[in-house]
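Just one protein chain is left out here, and the rest sit where they should.
For clarity, chains are labelled A and B in written order, and residue numbers in each chain start from 1.
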Amino acid sequence: MADDIKVDVTMDLKGLKCPLPVVKVSQQVKKMQVGQVLVAETTDPGAHADFPAWAKTSGNEIINIVKEGDASKFFIKKLK
Amino acid sequence: MWDKVYYFIMIPMVYLAVATFVLGLLVKFIIVLSSPKPAGTYAVFPKRPLRFIGAVGEAFIVPVAFRKDKLFWLMIIAFHGAFLLLFLGHLELIREFIFLQIIPHKVFLGAGFVGIVLIVSVLYFLFRRFTSPWREISVPEDYLLLLLLFLTFIFGSHMSLASRYGIAGFDIPLDAYREYLSSLFTRNPAISQGIIASPHYVLVVLHVFFANLFLMLFPFSKMVHSVFIFAAQLIKRK
Partner (left out) sequence: MDNEKRKALIAKIKTRLSRPMRYYLDLCTRCGLCYDTCHVFYGIPRKEYSPVGRAEVVRRIYKKYFRPSGRIFPSWGDAKEIDDHAMDELLDAAFSCTGCRRCMIHCPFGIDTPFLLSIAKVLLIENGTAPEELTMLADGAVEKGESISEFKEGYREVIRDLEKEVAKRIGAASPDGLIPLEKKGADILFVGLAGAHSIVNPAIIFNKAGASWTLSWFEAVNFGAFLGDPEKMQRIADRVVKEAIALGVKEVVIVECGTAYRIPKFLLGPLPFKVSSIVEVIHRYLKEGKIKIKEKAVQEALTYHDPCQLGRNAGVYEEPREILQSICADYREMTPNRAFNWCCGGGGGLVALDNEQFRIKSGRAKYDQIVATGAKIVVSACENCIFQLDTIKSGYSMDIEVKSLTELVAENLA
């Protein structure tokens, strides 16, 4: 499924310290157009709760999560 | 006309000043005590033992200043120590405080030295604020209060020195002040003849005037640090 999604921006957040992954994603999403998709790759286990919680409060959507080894790719769609 | 002004300063204004001082502090205490206490503790570490003694000790010894600036520390200690003596000395001017005379002695033990110390230290604080960076952090209150203290001290010191050493034909004896202060204290106010009759009366009036202002400003200015320091020090040790 991940292959079907058109990705606009990709971010490598691997190895970043708390709380940078969410901050960077949020800053990036702000720069994007509604409907665009961001892929954020992170090794933080906490991201599996932090990203969805952030998406909920900021009104964006996580459309897919793909695990690749230690890292996970979060597909985030800007909704507003 | 001036008689009336002098009278107002010497008697009604003194009562007004004392009332403002007492009520002001009282209101302040009520406000503080009715404010909520936060949960938990806001201490800094390492925590020193003997919370109360430690807080009082730090308030009086000011080790923070000692570490940072020895001259400033010396002036702080000199000023506050002298101020305490000055307070006791004035209490002694009220006859009713006889417990201070358990060991009979001449009033104003400092023999003029206390006043000099206060004047020197207040001038030091004032001039310190004229220099950077203290100038940048000072507000008008800081200068005006020091100026007020300076004026109170200079007239008070003059009265004390002159009467003790008989300088410049100063003719108001110490007992005249005792009579006056005791009359105020017993709520039977009268300005003793010894003061009124003297050509130096105006100096006494000025001293009392500035002292009144000091009392009236006390609860509404940063001078409340002399009371709140203990509470703040206790929070640091909770």
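We take it that a contact is a pair of C-beta atoms (placed from the backbone, for glycine too) under 8 Å apart; a residue touches a chain by one contact, two chains touch by 3 or more.
Computed from a prediction, not measured in an experiment: that's the story for all the values here.
Only one residue in the set A:Val7, A:Leu20 or A:Leu79 touches the chain that does not appear here, and it is A:Leu20.
Residue in contact with the omitted chain (choice from B:Val5, B:Leu71, B:Ile98 or B:Leu144): B:Leu144. On the side of chain B, the interface with the absent chain consists of residues 28, 31-33, 35-47, 58, 62, 64-65, 68-69, 72, 76, 133-134, 136-142, 144, 220-222, 224-225, 228-229, 231-233, 235-236, using the contact rule stated above.
Against the chain not displayed here, chain A makes contact via residues 16-23, 26-27, 43-50, 52-54, 56-58, 65, 67, 70, 72.
Everything that follows uses one rule, which is that only the chains that are shown with their structure count from here on.
Put simply, the C-alpha centre of chain A and that of chain B have 65 angstrom between them.
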